[in-house]
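The complex is shown incomplete by one protein chain, all other protein chains being positioned as in the whole.
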Amino acid sequence: MTASAVSNNMKVSTDYTAQEIIVVAGAKVLEDKKIVFVGTGLPMVASLLAKLTNAPGLIPVFEAGAVGPPLKRGLPLSVGDSKTFTGASYVKGLNAAFELTQRGFADFGFIGGAEVDMFGNLNSTMIGDFPAGYQKPKVRLPGSGGASDMAASCERTILIVPHDKKKFNAKLNYITSPGHLDGSPNARYNAGMQGKGPYRLISTKGIFDFEEKSKRMRILFTFPGETIESIQAATGFELLISPNVSEFPAPTEEEVRMIREDIDPTGVFVKRIAK
Amino acid sequence: MTASAVSNNMKVSTDYTAQEIIVVAGAKVLEDKKIVFVGTGLPMVASLLAKLTNAPGLIPVFEAGAVGPPLKRGLPLSVGDSKTFTGASYVKGLNAAFELTQRGFADFGFIGGAEVDMFGNLNSTMIGDFPAGYQKPKVRLPGSGGASDMAASCERTILIVPHDKKKFNAKLNYITSPGHLDGSPNARYNAGMQGKGPYRLISTKGIFDFEEKSKRMRILFTFPGETIESIQAATGFELLISPNVSEFPAPTEEEVRMIREDIDPTGVFVKRIAK
Amino acid sequence: MENNDNMFWTGLSPDEAREALVTKDKSMRDKQMTLKEAVSRFIKDGDNVGIGGFVNIRQPIAITHEMVRQGFKDITLSFHSAGMAPDILAGAMMIRPDHCSIKRIELAYWAHEAFGLSPVWRYLAERGMVEFEDWSNYNMSARFKAGAMGLPFIPSRGPLGGDICKTSRTKVIDCPFTGRPIALLPASNPNVAILHVQAVDKFGNCIIRGTDATCPEIAMASAHTIVTCEQIVSHELVASHPKDVMIPFPAVDAVIQVPFGAYPGACRRHYYYNGDHIREFHSLVTPICKGGPLDPLKAWYEENIFGVEDFEDYIEKFGNKKLMADKAAESYNCERLA
Partner (left out) sequence: MENNDNMFWTGLSPDEAREALVTKDKSMRDKQMTLKEAVSRFIKDGDNVGIGGFVNIRQPIAITHEMVRQGFKDITLSFHSAGMAPDILAGAMMIRPDHCSIKRIELAYWAHEAFGLSPVWRYLAERGMVEFEDWSNYNMSARFKAGAMGLPFIPSRGPLGGDICKTSRTKVIDCPFTGRPIALLPASNPNVAILHVQAVDKFGNCIIRGTDATCPEIAMASAHTIVTCEQIVSHELVASHPKDVMIPFPAVDAVIQVPFGAYPGACRRHYYYNGDHIREFHSLVTPICKGGPLDPLKAWYEENIFGVEDFEDYIEKFGNKKLMADKAAESYNCERLA
């Protein structure tokens, strides 16, 4: 790569997609030399990008049992993918991975959901009338997978939810993966859970944290093109606003190139927009 | 071996020791193609003899984690001995071995103790004033090891206790490995334990079972030279007598030879009497 | 379901599970048989069937095909995360409910990660055709583990704070040591475990590569276990690497060599996913969810399951070129000298 190519690649991308900025934001939220319990989909892409950029010493753990794989064979299609085992430091099964997590080995848990409330509780089980309609939901989602366990036992969780008024709800249809529960003091501890709970939420519109006292979702970064108002308008509950709210920089050309060429060249999880 | 040597070896031994008849009796109590959880010491010798004689398909399990080893490298010095792992079908650690047992995989458990009562409860913890003197016992024994777990979870247990009035006690100093508890109906089940409890007891004087209703120790076989009376006289509680009580045959020369030459040639567990 | 409030056991109760193992022949004997025989002998109507593998990795696909051919009634499926195995079983219920019926599902996740959602799951659940009980992955793994340990329950943090506590048989107690709440999950002891692994000896000692998923625990929890494998190997080879054995022989009842037995899912060291085939199957189900006809799905079952003698005939249809490509993809994931 020539010097001019490098400087080119530091240029801001003009054609990045909503999923791509989620991936870039996810990578930047992760910290070097920490252990991240990686859920399926975009969290895998973000963890790979983090390892290639700001967090080369990041240690991924996958629920099917791999600890610390280098992921040199490319993007796994599953959290139990063969690619997660090659070169790993430890390979067992699901019990072992979740036991490590319950013990306190996972600094971060990285999970998605179909619906989120202001306290970072997530739903990935059902849409419909609960509890009466639980056995015959309007929309049946896949179910918890490991998300409920990661939510209960990882030290801090990073949530990914596409931003949409129907998905950012005052009341969830079903709480699959508990966050800060009702936001009351020590709610998680009192419920018997471990860890500090939701740390960041990344949507298609910005990055959020959870205000320390109220545990309510708070705008921390707006994505390019969004404002506090546009984000609030797409949210089904009242958002808090960080005193230091700022705009998250658009992905660089190099970041977008890495996602498109190095990490997910066939668009398994990061979908291409048809040209 | 010539034909005459074979017939010689079927002859009754005239110089077998008390430990040797225990080993022979232990081997004969074991059944072919069953799984036996083997405690340390004489149970290991008896299991090896059983594999070489009446129970070639016997499957030994050792608490340190070996399942089904062929034991072709000789007598282990420990239930975690390297010899128990070579050629085994499964090798993990203590949790795995005891979990299998708690699940119901062990048809027999083969354990020793320093003291036994009429219901087959065993003590291998302490001699002294209990509970007041628990923290400063008169004699401190090694402790349960795996015996308490085998007693609680193997389907049937075989006990070995050298016969002595001080060791066959109406009341134990400490119950390390529970047998039929107080002998009341369903006592084990009601206490939450698994399995049918003590099946046979082998002493230096005979073989005993436990009468079905009362769960009390009962003479089943007297060893050569012993009578019902001589055994009762050496026992600190009243023994029941089986309607079919008979004399257990003395070990054959071949059985004694196998113990002395093939199984425990250096007298690790089966001590030689100084000539 | 509402009834999950009242405790009941699906599959075997802890005492029944113990008794089943105590009375079973656990000797070291040759357990090789045909898949037809294994399914017919060990899977009964009304059984709770524990499914091994994880999502589309080492799912016991060949076994599910044979189950569909033979038919099943009122079974319960227990798994953490699964993909094609329940798809095949439940898809059969969509087209021939007289021949194949599922009564209940205990699960954490039914979808396909990179290969999308399961329209079969949506079809069944949204029409109220089966009762189900949601758990998390760890909950199900731990429930099988409790079953494998001979325990009636295992404690877990996993479901605390969420609605899984309300819609499952979880009991939350105050820990008698710390005073803090802790969840107790009832053990799962299926009647039969269905598993696919890399290598087994004729006695049933199983070597698993890559994730063990929860296969060892499911096998040890169940009253019976059917194992298909890529390779049957000698006991001597297995016993020279006893620490590689993840399931010991007394936990296994039937051993059948079925190469590609987890296909179109993946099997470490052997083959990677055939994602196109997974998506193709879904493309036949999705229109039915929207009211379309059952015929294309019926045709798929006719062609691939009912119309063939065994799984080998199904695999044959893919052609060697495609199978070799999927093997080559896995060789890249996991490079080894032959």
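Miscellaneous remarks
Per-chain residue numbering starts at 1, and chain names A, B and C are given in the order in which the chains are listed.
Simple rule for what comes next: a contact is a pair of C-beta atoms (placed from the backbone, for glycine too) under 8 Å apart; a residue touches a chain by one contact, two chains touch by 3 or more.
Fair warning: this is a prediction, and the values are worked out from it, not measured in the lab.
Within the whole complex, touches from the chain that is not shown fall on A, B, C.
Check B:Lys11, B:Lys136 or B:Lys166 against the missing chain and you find that the one touching it is B:Lys136. Checked against the hidden chain, the listed residues B:Glu20, B:Asp81 or B:Glu155 yield one contact partner: B:Asp81. Annotation: of B:Ala46, B:Ala66 or B:Ile263, B:Ala66 touches the absent chain (contact as defined above).
The omitted chain makes contact with just one of the residues A:Glu63, A:Asp81, A:Asp107 or A:Glu226: A:Asp107. One chain is missing from the display, and on chain C it is touched by residues 7, 13-15, 150-157, 169, 171, 173, 175-178, 180, 182, 184, 186, 209, 243-244. By the touch criterion stated above, the residues of chain A touching the omitted chain are 33-35, 57, 59, 66-68, 85, 87-92, 99-105, 107, 153, 155, 194-195. By the touch criterion stated above, the residues of chain B touching the omitted chain are 40-41, 63-66, 73, 77-83, 85-86, 91-95, 98, 102, 121, 125-126, 130-131, 134-140, 142-149, 151-153, 174-178, 181, 187-194, 268-269.
To be clear about the criterion, only the chains that are shown with their structure count from here on.
If the chains shown are joined wherever they touch, the resulting network is a simple chain of contacts running from one end to the other without closing. Per-pair tallies of C-beta contacts place A-C first.
Distance between chain centres (mean CA atoms), chain A to chain B: 58 Å.
Each chain gets a centre from the mean of its Cα atoms; for chain B and chain C, those two points are 41 Å apart.
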